[in-house]
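Heads up, one of the protein chains got dropped from this complex, but the rest are sitting where they should.
After this line comes chain A, so read on.
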Amino acid sequence: MEQLKRLATGIEGLDDLLKGGLVAGSSYIVQGRPGSGKTILANQLAFNHVATGGRVLVATLLSESHERLFQYLSTLSFFDPALVGNQLQFVSAFDTLESEGLEAVVKLLRGEIGRQGASLLIVDGLLNARSRAENVLDTKKFISELQGHAAFAGCTLLLLTSSRLDDGSPEHTMVDGVIELGEDLYGARSVRRIQLRKTRGSGALSGVHECEITEQGLKVYPRLEALYSHPSSPGSEVLTRVGTGLASLDDLLGGGFPSASVSLAMGPSGIGKTSLGLSFLAGATVAEPGLHFGFYETPQRLRIKAKAIGIDLPALEKSGAVHLAWQPTTEGLLDGVGARLLSHVRKHRIKRVLIDSLGAFARLATNQGRLNEFFRALMGELRAEDVTVLATWEMRDLFGSEINAPASELSSIVDNLFLMRFVELDAELKRLLSILKVRDSEYDPALLELVIRSTGIELDKAFVQASAVMSGTASSAQGA
């Protein structure tokens, strides 16, 4: 199979969508309303291309001045004015278009491609070409001639337009790819999106992906389930056990969590899910480090919480056995946060992760319908890295006999399920931990009482003499 030569965009995530970059020598339309990020995408690509030894010609068919563009680009980290006028040429073809028409623009640009030795040509204001064209054939001819000259010179062509051209438009039918940028509102939150509407001759990741614009320019977060439709590695074939951090729980599980498995601890607020997770993380070593990927507690709060149960978190952090990554819930896009988790895991060769909580993670989603696929891909990728995961899930009800499982689809993603509840017994409020499910393994189904002490968490088989414990209001079996 032939491999097409690629022109890497250097834009985070975009090359993943494009499976390596734009196809060199091909032509693309970048479309989106004003403010959607077309100009940033194109210029970021231009500066990145120059950094890899390319030469770029940016031609505008718009009346807007380049100086204004430079002023605005100067707020972005990739902009380097020293390259402008050298490897990067900005020329205006507006006057030529106005006074001489499309053919003259083609002639001008053909000459400029050669003069600049350009390997990338960016033409802004495609809509103006259409307005100047007398008929559809003129527009087609304009694009086809530009494509021809660019391809002949080995130059990749990017056409920018603020109009929303539809799939049947002459412009779309002619080019090799269409990249659409946009923005959607979710409540008061605005989320940028990017979509490859057409990609010829390459297995690009289709569909809509979220993106953001920061001081570094555009960042694209490919939908995790699209990026990892197959886990990137098969993972280990040997099933070992990873200590839970609690000897008594290890006993019940036959030695600990199965390695590279995903466990979910469900329970109401205050039941001790994070404490359970911190005990798990405390078992991490420098050789097999752990990661706290949290959404609620700041690192400071977490250290205090750990200290209260006898865990010296700062010492673990200092040694490199435990890493903390705090995600403020109000910030971030689902796939961006997922990618960040994977990047931490790969960077520090993490072997155990506490996700606290999976519910907060899920709330980042703008489309709840894809959560199952998202978490399936994320967990699949963590398994591929031989990471043992413990995630928490907050249940709404503190008491009551009803137990609501997290979205049924989520249960299918986790291997092991733990339920934590408050139980009233003998005029005392107790914490209960029970194992609901362990995939492919035997386990002891005893109900355990979880006692949080300053020396750590202890688990006792405290409910042997009680019944109806799971209802939340247990009664002493002896008295019955």
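List of remarks:
The rule is short, and it goes like this: a contact is a pair of C-beta atoms (placed from the backbone, for glycine too) under 8 Å apart; a residue touches a chain by one contact, two chains touch by 3 or more; residues count from 1.
FYI, contacts and distances are computed from a predicted model.
The complex includes a chain that is not drawn, and of the options "Response regulator receiver domain-containing protein", "ABC transporter permease", "ATP synthase subunit a" or "Sulfotransferase family protein" the UniProt name matching it is "Response regulator receiver domain-containing protein". Contact with the chain not shown here comes from a single listed residue; of A:Thr9, A:Gln31 or A:Gln89, that residue is A:Gln89.
Hidden from this view is one chain, which touches chain A at 59, 63-67, 70-71, 81, 84-85, 89-96, 98, 108, 111-112, 115.
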